[in-house]
Each structure stands twice: as C-alpha cells, then as structure tokens.
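Submitted below is the structure of interest, expressed as structure tokens.
Here the complex is missing a single protein chain, while all its other protein chains stay put.
Then we have chain A:
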Amino acid sequence: MENRTELNRNLAQMLKGGVIMDVTTPEQARIAEAAGACAVMALERIPADIRAAGGVSRMSDPKMIKGIQEAVTIPVMAKCRIGHFVEAQILEAIEIDYIDESEVLSPADDVYHIDKRKFDVPFVCGAKNLGEALRRINEGATMIRTKGEPGTGDVIQAVRHMRMIQSEIRRLVSMSEDELYEAAKQLRVPFDLVQYVHENGKLPVVNFAAGGVATPADAALMMQLGAEGVFVGSGIFKSGDPVKRAQAIVKAVTNYNNPKIIAELSENLGEAMVGINESEIELLMAERGK
C-alpha cells in the first residue's frame, strides 16, 4: 500500500501547473480536453446548479461518469460524499483516476472522513487551513485543494484558505524543533507530518486551488499565492464563451507570473459567470468536513 500512496502522489505531481475542469457531459469533457485541461471532474451538476437546486446532493450516476471516461484520454475524477466510503468503492470499481471526497456534495458522515488508505485509487480532499490539510493527508489523501466556496464565482474564500495554509506552513518552518510537538497537538495531526512541513516548507502532497475561480486573473492570483494548479468548476461552463475562457485560464496558469500575457488572455472573454457574493450565500459548503 505504501507503493500505491507514492504512485498516487506522483499522479498529482503530473497534474501540476494545470487546470482541472468540472464537466457534466462527454461533449463538455471533449471541449475541456481540447482547451488544455490536465484532467476533468465528472459530475451531474456543477456546483452553481447544486447550490441553486438545494436538497441532498450525491455521487453522480456511474454510467454518466463512464461516458466521460470514454470521451477523453486525460485523467477523469469524480466526487463522492464526505465519509461515504461505499460511493468511493463504486468509483474505484469503475477505475476512476482520482476521487474527490468533496464538501460540494451533502456529507454522509458528520464525524468520520473516509479511511482513504484502504483504497488503491487516489483521493483529493478540500482544506481551509493546515490542520484540515494534514488530517486529510493522514487519512490517506494524496492531493489537497483549498475548499474555497464552490459555485459562487467569488474567489475570496479560496484566497483566504490558500493564504491561511501558506502562512501556517511558514509558521511551522520558523519553529524550533522542540516547539513542533505542541504544534502537532494544536493542529490535531501526527508529529511526523508536522516535522515534514517544518523541514520541507510545503505539504507532502500537491496543493491546488479550488472554489470560486472564474477568470484567468483569478487563476493566476491563486498560483501566485502558492497553488500548484487550479480547479475550475462552474466558472467555465456557466460563462458566455466556455471554449475561449477555458483556453485562457489554462494559459494563465502556465504564465501566472506574466501580467502582459494574462492581459492579452483576459480580452474579449465574454460574460463571466454571474456569481454570488460571500455575504449573499446561505449555505457555506466550506464548513462541511473539518
């Protein structure tokens, strides 16, 4: 199993510098792949629609996911509910490339996350601070993303979570060795993970940004704040010109430090998704699963 964990961390390394796009149909998956997505997230409804519809949101129909697996050659991810290990077993059975144990869906367990070490397929999990990130890694997640606030088109929460994780990492790095034990206690995570962050100045797995990214500038902002890649959910297929916007966000992530190129990419993109401000949200998905 040690070997699988390493292989699964390695796949996340191959996704770095890339954009993972939410898609709901094989057609959208093909558009995303052609636009340069490094992976797609297959789901029945994008977060903005989940938010609008309300009610209980569950894993997508395996048949729908299979349709997307057949449509593209890039990795296909899919979401299961927090703690719903049978949904995860189903996704493993259809050979999904990555499972997102996601707060976007309704949680199935308000205490326990999935024991991800029991699975051969990799898991990505959301986090809004270092403690959450390291707890998910301890449970076997081989990739982390910020929670952000999905389906809003508002980047503020992704920014907040990324800044929080980075500043907590810097704090651990600056500590003396004997302070790490207390830090591990406060973060509610094992000492060896705290020690790893202290020595390496980063998480032991790849860390992406997610939640509310809607423009090339949003994507570049997250990269400059330390993200190693970006998930874009509702931002693409809820916009006026998905093809153009998808391509622009892909190139903005590659050239995130080049304002001239991002300026060119930001021209004539059509309508961005309308978005909801943080203060107008009734349901904070980021508060699910700590």
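Everything that follows uses one rule, which is that a contact is a pair of C-beta atoms (placed from the backbone, for glycine too) under 8 Å apart; a residue touches a chain by one contact, two chains touch by 3 or more; residues count from 1.
Rule of thumb we're sticking to: contacts and distances are computed from a predicted model.
Among the names given as "L-2-amino-thiazoline-4-carboxylic acid hydrolase-like protein", "Osmoprotectant transport system substrate-binding protein", "Pyridoxal 5'-phosphate synthase glutaminase subunit PdxT" or "ABC transporter domain-containing protein", UniProt records the absent chain under the name "Pyridoxal 5'-phosphate synthase glutaminase subunit PdxT".
One of A:V121, A:L172 or A:L221 touches the chain omitted from the figure, and that residue is A:V121. Only one residue in the set A:V104, A:V250 or A:I276 touches the chain that does not appear here, and it is A:V250. The set of chain A residues touching the chain not shown comprises 3, 6-8, 10-11, 13-18, 33-39, 69, 73-75, 92, 95-98, 120-122, 247, 250-251, 253-255, 258, 261.
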